[in-house]
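All protein chains of the complex are present and in place, except for one that has been dropped.
What follows is chain A.
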Amino acid sequence: MTLLDVSGLTVRAAGGRALVTDLSFTVDSGERLGLIGESGSGKSLTTLAVLGLLPEGMTVTGSAVLAGTQVVGAPEKRLTALRGRDAAVVFQEPLTALDPLMRVGRQIAGPLARRTGLKGRALRDATYEALDRVRLPEPGRVARAFPHEISGGQRQRVALAAALACEPALLIADEPTTALDVSVQAEMLDLIDTLVREREMAVLFVSHDLAVVAKVTDRVLVMKDGRAVEEGAVRDIVGAPREAYTRDLVASARALESALDLRSAP
């Protein structure tokens, strides 16, 4: 079943310049799609358009149907109902998604309470459980902390817990590990993979790093200058890219990676 159907999506800046042009793709229930491209290629604007969160002044045409609802042109009230239930998002910098003045626990309890109707002790237990599921040690301590009191990696786990607390049909992750250390990134990617699999959630995963996208998704859409370059299975795109742009991208990634194939001198 198609969960997200984007078709002919075009996003223009206030001045009329096209930032995303005639973009089309679909994500089925439980399916995972990666959006890959260099910075400025329009990945983030695409995810924002899908959620109806584009900055003031931008105009959007075309269509983005999420769980049966047309997002383009929808009134804010309609979109509020959609966000969380049908799609939740984790951004690159969790500080922009988390409220700096609110303790972490409350930021997860909020969406949990809205979805489940839990209160009091039961809500607190569910909050701790949500923190535990993203493998945060000492959920009790983390729940009482403010976002700036925990590390970047822990904040990103909290943002993931908050997104998952809504049990959305679609998880949108926009460069969720770009700001993290490699070892923290590896744990986070595993975590997303496992938790999403358990819930049979669909994922739209955005990254500029092919190797990172390949960890989470099976299918990717390559973007350049706001347009789709090509789309296909990760293995095909990496193994046999059809477009010159993709070939460049893959060759660069391979060139860097091959430097790591060191054999220590005898």
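Going forward, a contact is a pair of C-beta atoms (placed from the backbone, for glycine too) under 8 Å apart; a residue touches a chain by one contact, two chains touch by 3 or more; residues count from 1.
Going forward, contacts and distances are computed from a predicted model.
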| item | value |
| --- | --- |
| Chain excluded from display, named as in UniProt, from "Formylglycine-generating enzyme required for sulfatase activity", "Acyl-CoA dehydrogenase", "Dipeptide/oligopeptide/nickel ABC transporter ATP-binding protein" or "Putrescine transport system permease protein PotH" | "Dipeptide/oligopeptide/nickel ABC transporter ATP-binding protein" |
| Residue of A:I108, A:L123, A:L189 or A:V222 in touch with the missing chain, whole complex considered | A:L189 |
| Which residue of A:A81, A:A122 or A:L256 touches the chain not shown here | A:L256 |
| Contacts of chain A with the absent chain, listed as residue ranges | 38-39, 152, 181-186, 189, 208-212, 214-215, 234-235, 238-239, 248-250, 252-260, 262-265 |
